[in-house]
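Complex shown without one protein chain; remaining protein chains in place.
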């Protein structure tokens, strides 16, 4: 197990290095200059600025420089925020996005698992049909449309929830639901398939043959086994949550990293784009690692042998 | 009636894809206390379905018990509610499945899987249940049971898993143990271990066993009575010796003669040509007729009735009708000849 | 905020509300509060609300702020001596003439990365142009040679190269001309002006909270010399990027003022006729025409055709719909008055239209003959902002529709690349706009002179250059200067080197209990320095 | 009788190791030596995982041998082979697989399945000839012409297995490796296939390597039987010899473990029940592989690997109990 984790961490570092390099190169390939007011600057001033930011050096040198700074936790300064350190912004805003993502994930997962179980148990009946339809619909409606509808309905028409913000619990409801339903739908669908699969397994019959009640069979035997593979979807789902939060944060004016990222893209704030990208990648990579390790922890079959065979 | 279990005219139907599979078509069986009844027959002949029907585990949908009674100590299990049935399962009647690799929950400790039934049926405390689980593991011959109760199924070999499955089935001292191909997935040497174990356990506990298999060797080893199934029907029943040495049904003949003899020289095996019937569209007459070398016109038209050949043996075949031409069993079944 | 959910109409009483809190939504964060680095409207606005200069703009007119009154002007009109009021920084220390000197010098110190130091040269502060000029070895970066001096703590002397231009006093209200305190700036170093407590305040408000990404809060500055005229106790700005969301906040009473985008204006006109407000501002938008590298576009008839092809009324009423007005001119309306007290536009109120769509075809046909072409492909460079995209779609369609045979290929780029392509003349026409640096027609005209780095259209006219030069050097005779500028615009627009499209307008909605709030055409973008809330 | 007969296949010290992970090598077949004579059936029995299939697959070159020689008709086919050599070999050596469901491509029609070998080796000159050959094969294995245009899933297990045989026969091979061809079939169907194989052998003079774990069936069909245990050959002799005078303790216990379909014999039989399970081939016991379960294990068994030698004519065994040298040493 330890060896497996070490190996994974190794890959993780490689992946991360690739991300750093790629983002760096991408930024270098971007057309145009990073200086917003380039049109008002004399060439001399421009050169000075370039020198100041180290942009006049050959790219390999810049690259090494960037790596060096990166290792020392320096991601450079934000162009759009008067060269304030990018890390400061990330530290400030990332926790909010993380919280949003986490809550959405919890909301989606819990509800999704529940729906999936119900649907799997009542396979082919009305409940199943309803859940499946719901899941497909929620997977198919882009989260921003859903968010806009929710906001209009619950904040403007009924006025239960505030329009914007990220302060009290009430402010969390709409954004979390907007992102969470997608997660919920995906998980529900997956869970249903797993549930159906598991319910057809021999050990379920064994459990029934022991005379256990239906509830005991489902709760003690079916659900746990059905839930193990769910862990594997959580990795890719993080991606979905991140994508979702990117727009949802704008709609609900949540000061998270997502809205920051969109800003950075629109304003060509390269250091910020790079920093955010790396953060996302890091988060994603770590999530996948955790998920994989977790998978081993939950599934006793993998626990000892270490690593899953794909 | 003092049968422990009596099945009367059981019919089980599966509704799939616009077709109705008549998996079991009017089966009647009796099982007495402490005896071992083997059910043998072709794959798909309804052996497992019959046993599942007894356990009340026919998946519904798509399956249903269309008609029939399953009398356990005189009470009809077919009429039992879910709750009532749960009290019977595992406590009065328990079951072992063919594949030990999949019959255990991979994410639950062995001990817990054994304890579940104990806690449910005997209201033991967790602690006592665990103690009993260790005893049971010891009983089925698992070394070092104190340690192994806390392991997971994947840490056990196939033979050991099958032992665990047996331990689970025996946990509450059931009156009937249904073993559905308990050794098919195992190697011969392990199979021998398991068969030994089952025989020992039966001697100790006096449990009646329904043994389902298609390995006549296993039958000869373990059973006292045999029921031969074909096409959803029982075509012949009798004591072990009656079936092996004096079989009356051509399918039984075929079955016995298609097995090579380890201790005798056989030039050529007697194959049964053709393939088993499609149970979604079963033949009108004798299900074996299309493959029967002695088939007569009547066989394809009418289902033969049982002919009582002895107090214990009966068979359903038109050849036993006095109007039928006399047919001798093939010599290849002459195991009785004693080489 | 004043979160009454009733959109009440009874705010007609003139009694002040107890809670003097104003809440607004805004679509951008404050990037920086360092007056050296501030280039965007949000930062500028925040600095103007929290800091004071010698003057302060209000309702398009300047008022004396930290200057006690008009300065003493020397006979040659080149030296101006200001006397300062007794005013304090937010840490209690007095604001001195030295603080002005330091602030101005810092704005001219290349090391402090000033973005708008050219303003000093535009006004004509002594040596400013030379200090800026990196080819000038003797002066470059020597900010101590700037024409500004503290005679004593309360007396500031400013020396100019020539007589002060008419916009001298108004430009003194800009952040670049505000005082900065040396010891504080040096102590904060890199952190200067990046958070509420790394900045000293001298204006009507102090920044009490600044959460990046969420918004910020102003509190009344009790130490401001003119604190009695500040009514608002608290002003909240909430960063909301989605217009729909901002509207929803306004509708539910979670904000008091909301900027409206085109889509919502009709609805608001119907729903909240008493709350909707409109004002023009001096932002002008036009198309560059590349005369430098595109040989066809050197043809006047073709340029006229382009000018005539676009129905600007349709653009402003159907697409923008935000109070913007069609323009056929370079210098905007209602921006600056001449010595005669009349608007610059008064001579040519509607500018210099090349004509209707029908005339466009005539010009196009002439151009075709002159150029010997049948069709023309136009590369239309623009930015990738959502607003620009709408305008592009409209403009491209108008040109295609009204000039048969012309195809338009829209090339929408992010800002940085847009600039680059623009500077490299890699476009045929390009969408662009201009906001004034100071309150004078010159800010709209001097960039079209030959050789000006901002002249990225390649148009060149000696006579025009001359007129601008005169106006720049001969500042003493204000009337002649004015007339020169009027002639310069006339001359420019006779050659149609650009296609003016519209002058921007603002439409916003403010709750009826909000009074004294304005969005003037020059000065603070959102002027709430004297706003107040009525009881409601 | 064996002496005069021609050796069709000689397997010498064949080894096949699999790298299951970076550190572990699975010794599926670990030094197996035997010959197969022309026209005979050599049965190969042993418990699951003992390397029977691997042996067969290595001989037919589905796997490349790790070590050892395979001499087929005096030609070494155990070394490096290029594609055309393998192709040549495949015309003469064929295989029948265990699982009648997995061994037929569900997306192909029966005629294309049977004709695959013909197509690969260009044995049919025209489509007509190809079809003729397919029909011929179908009839040979007791199926009908109409079956040619059907898909595998429409057939029963026994029929499918016969299609598999037809496929192997289509290229007209000399040697057929049958890897548990009947273990997935119903008892009543097994005989169909076994009879068919025997008939074909008689008619076409085929040579079989018949792999199975059902000893009674192996005995029935084989002339000689080899018993494998954990990658090694334990014993090899004529089938009667193996069943009547087993020398290796493993063979003995294996034979006693098989339940016999005869109640009387069953009642009276003495069994040697082996304890425990087969050890892992990744980390096999030292010396004799069987010693961990052997009722007669001696000290020497842990140290020295028993020699594979001929104790009597045609009776090979690898056991210290039957090694004269060891016996004397022990004494």
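By written order: A, B, C and D. Residues from 1 in each chain.
Quick note on the criterion: contacts are C-beta pairs under 8 Å (C-beta built on N, C-alpha and C of every residue); 3 or more make two chains touch, one makes a residue touch a chain.
Rule of thumb we're sticking to: contacts and distances are computed from a predicted model.
**Student:** Considering only the chain that is not displayed, what protein name does its UniProt record carry among "ABC transmembrane type-1 domain-containing protein", "Glycerol dehydratase reactivase beta/small subunit family protein", "Oligopeptide ABC transporter permease" or "NiFe hydrogenase metallocenter assembly protein HypE"?
**Tutor:** The missing chain's protein name, per its UniProt entry, is "Oligopeptide ABC transporter permease".
**Student:** Which of the chains on display does the removed chain touch in the whole complex?
**Tutor:** A, B, C, D
**Student:** Sort through C:262, C:309 or C:381 and give me the one touching the missing partner chain.
**Tutor:** Checking the options C:262, C:309 or C:381, the one contacting the hidden chain is C:262.
**Student:** Just name the one of C:133, C:359, C:412 or C:477 that touches the chain not displayed here.
**Tutor:** Checking each option in C:133, C:359, C:412 or C:477, the one touching the absent chain turns out to be C:412.
**Student:** Among D:104, D:187, D:221 or D:237, exactly one should touch the missing chain; which is it?
**Tutor:** In the full complex, the listed residue that touches the missing chain is D:104.
**Student:** Since one chain has been left out of the picture, which residues of chain C touch it in the full complex?
**Tutor:** Within chain C, the residues that touch the unshown chain are 243-244, 247-248, 261-264, 266-267, 270, 311, 314, 317-319, 384, 386, 389-390, 392-394, 396-398, 400-401, 410-412, 414.
**Student:** What residues on chain A make contact with the chain left out of this view?
**Tutor:** Touch with the absent chain occurs at residues 11-12, 14-16, 18-19, 22-23, 26, 29-31, 132, 136-137, 139-142, 144-145, 148, 152, 200, 238-239, 242-243, 246-247, 262, 265-266, 273, 277, 280-281, 284-285, 288, 310.
**Student:** Residues on chain D that touch the omitted chain in the whole complex?
**Tutor:** 57, 60, 62, 83, 86-91, 93-95, 97-99, 102-109, 113, 116-117, 120-121, 142-144, 146-147, 149-151, 153-155, 159, 164, 167-168, 171
Note that in this section only the chains that are shown with their structure count from here on.
**Student:** So if I look at the partners of chain A and the partners of chain B, which chains show up in both lists?
**Tutor:** none
**Student:** Could you give the separation in Å between the centres of chain C and chain D, each centre being the mean of its C-alpha atoms?
**Tutor:** 91
**Student:** Measure off the straight-line distance from the CA centroid of chain B to the CA centroid of chain D, and report it in whole Å.
**Tutor:** That gives a centre separation of 32 Å.
**Student:** Between chain A and chain D, what is the separation of their C-alpha centroids in Å?
**Tutor:** Taking the mean C-alpha position of each chain, the two centres sit 54 Å apart.
**Student:** Chain adjacency by touch: line, ring, star, complete or other shape?
**Tutor:** Chain contacts: open path, no cycle.
**Student:** Which pairs of chains touch each other?
**Tutor:** So the chains that touch one another pair up as A-B, A-C, B-D.
**Student:** In the complex formed with chain C, which residues of chain A make contact?
**Tutor:** Residues 30-40, 42, 44-45, 48-49, 52, 80-84, 89, 92-93, 148, 151-152, 155-156, 159, 162-166, 250-253, 255-256, 259-260, 262-263, 266-268 of chain A touch chain C in their complex.
**Student:** Okay, in this complex, where on chain A does chain B touch?
**Tutor:** 124, 201-203, 205-214, 216, 220-221, 224-225, 228, 298-301, 304
**Student:** Spell out the part of chain C that touches chain A in their complex, as residue ranges.
**Tutor:** Going through chain C, the ones touching chain A are 5, 25, 29, 31-32, 34, 37, 39, 110, 113, 115-116, 118, 134-135, 190, 193-194, 211-214, 238-242, 244-245, 248-249, 251-252, 254, 384-385, 413-423, 453-454, 456.
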